[in-house]
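Removed from the display is one protein chain of the complex; every other protein chain stays in position.
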Amino acid sequence: MYSPTIQKLIDLFSKFPTVGPRTASRFVFYLMGKNKEEIEEIIKSISILKEKVKICSSCFNTYEGPGLLCNICSDPRRDKSLLCVIANETDLEAIEKIKKYKGFYFILGGTVSTLKKTDIEKLRFRELGQRIKSRPEIQEIILAFNSTSEGEATALYLERILKSFDATQDNPVRITRLGRGLPLGGELEYADEETLSSAFEGRK
Amino acid sequence: MYSPTIQKLIDLFSKFPTVGPRTASRFVFYLMGKNKEEIEEIIKSISILKEKVKICSSCFNTYEGPGLLCNICSDPRRDKSLLCVIANETDLEAIEKIKKYKGFYFILGGTVSTLKKTDIEKLRFRELGQRIKSRPEIQEIILAFNSTSEGEATALYLERILKSFDATQDNPVRITRLGRGLPLGGELEYADEETLSSAFEGRK
Amino acid sequence: MYSPTIQKLIDLFSKFPTVGPRTASRFVFYLMGKNKEEIEEIIKSISILKEKVKICSSCFNTYEGPGLLCNICSDPRRDKSLLCVIANETDLEAIEKIKKYKGFYFILGGTVSTLKKTDIEKLRFRELGQRIKSRPEIQEIILAFNSTSEGEATALYLERILKSFDATQDNPVRITRLGRGLPLGGELEYADEETLSSAFEGRK
Partner (left out) sequence: MYSPTIQKLIDLFSKFPTVGPRTASRFVFYLMGKNKEEIEEIIKSISILKEKVKICSSCFNTYEGPGLLCNICSDPRRDKSLLCVIANETDLEAIEKIKKYKGFYFILGGTVSTLKKTDIEKLRFRELGQRIKSRPEIQEIILAFNSTSEGEATALYLERILKSFDATQDNPVRITRLGRGLPLGGELEYADEETLSSAFEGRK
């Protein structure tokens, strides 16, 4: 029942992650209430996004500025022996926030829910192989995926191809995964058996 | 830690209703993954929004097309004796969906949480007064606000000014509010006392 | 893995409303931590429950003390023209708390989810019929059920039998239901269509 221009924008916003038609319509009325300058600011910010922001040729992280590498890949203080493979940019942000990890990253571009060829081809498995081949200094590859079934499937698939690939190399690389266990606030009584099992195995 | 262009857009999206920084960053990476044509489509839809979409001079609903009135205000089949005052466009959509109400609307532009002069001046109380004055055919004004404290405060304030205004008119107008009661799925045991009280009073 | 005596009590507590095995085991360990006197107090309170507490012969509410009627049914100040039919004692408590209703009650004993004969026979439809027949002073019967599908089915079934029964009486009785509408805190935008529709119809 909305007018065509409004409905069109509702449809576009509805495709944004986590947004449904009701939230999308609130976005549109939010924009209706903004003045010309504010609308211009939003439009400009969107339009320069893909001009200004570049994708790092090494880790596929976003960056701005000169050169072909992002801030992390061009930082000489980072530890060249560590490579952390992650699904998305937001995972990189989450890991950088804890300020514990000093190695490099590789953004796979997502996770595979099934192992269909079309799904696998969307992700950067090929580029990851090239990256590892060209960096003999890598000693550990950390597969840092969500503990969800998609994250698990992706890690398992990666482990398999990295091991077969590793067998042909001179220096074997250690492949690790994030530790499982009780999260902050977790209670034994309500923990699932797999998590509690991991917590026992990982005790220290 | 995001690059300035990304951070700027995250900040802008964070001001959208219901959006926090985490969701805003997901919006930005969603846009990063779109191609030039898709970005253009979004930009164009935003930029023509305020050009194409007009605000009805009578009810302040949005519309497109010729004339000064929206589809509802220019519809001769609507019932001229009824005026439904609502806070926002989304409330109008919700009411139109039930297909029960055949009168006209007036969009106040929000609700008042306090009765501060600055809050009150942001809403269209003055325009509502003019509308009512110019339409002697109105017999019932329905104050259709949320049952929240803001909605209640706004309805109370409106009732007060409409009554004092009405005293100076020839034809007294009936002022009504939406019925309170148990919603679909509501249980007596978990209903608050006010709702249950209304449900008893409104039995039929 | 619990010992048989503990497991037996867990099984019994698991049948209590809203209690699952995990909560039931917490109940048992709570009791294990109580001393002899505290256990005795609980046991005694349970054992005298059905001795001391009687069921009102008129409305099926619980009461203590002399006579065959509960405090409400024996209260001469209550309004004899009103009868409120409810599913359970907890609904009676909820209604009494609002202090608006001054008539009598009839506790049906539950709701019917299907209209199976075995389901219907568990409830006090027969006793309700006798009650109404013996009280010609009743002018309104309020069917105060939850707005759930079970509550609706029960109200519909009751309406049907009460109407056919009413046709044979000299004084027709008014049969009403609780008002539907927005509950306290309800918002138009999130209300289901049926609730919003009722709120419009029930406006005042």
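In order of appearance the chains are A, B and C, and numbering begins at 1 in each one.
Simple rule for what comes next: a residue touches a chain if its C-beta (ideal position, glycine included) is under 8 Å from a C-beta of that chain, and two chains touch if they have at least 3 such contacts.
Small disclaimer: the values here were computed from a predicted structure and weren't measured.
Q: In the complete assembly, which of C:Val28, C:Leu83, C:Leu108 or C:Leu123 touches the absent chain?
A: Among C:Val28, C:Leu83, C:Leu108 or C:Leu123, only C:Val28 touches the chain that is not shown.
Q: Among C:Glu93, C:Glu121 or C:Asp192, which one touches the chain that has been omitted from the display?
A: C:Glu93
Q: If you put the missing chain back, which residues of chain A would it touch?
A: 86, 88, 90-91, 94-95, 97-98, 100-101, 142, 144-148, 151, 176-189, 191-204
Q: Please output the residues of chain C touching the missing chain, sorted low to high.
A: Looking at chain C, the ones touching the missing chain are residues 1-6, 8-9, 12, 16-18, 22-23, 25-32, 36, 39, 41-43, 45-50, 52-53, 62-65, 88-90, 93, 96-97.
In this section, only the chains that are shown with their structure count from here on.
Q: Counting contact pairs per chain pair, which pair wins?
A: Chain pair with the maximum contact count: B-C.
Q: Just by CA atoms, which chain is the most central one?
A: B
Q: Measuring centre to centre with CA averages, how many angstrom lie between chain A and chain C?
A: 54
Q: Could you tell me which residues belong to chain C and also touch two or more other chains?
A: 189
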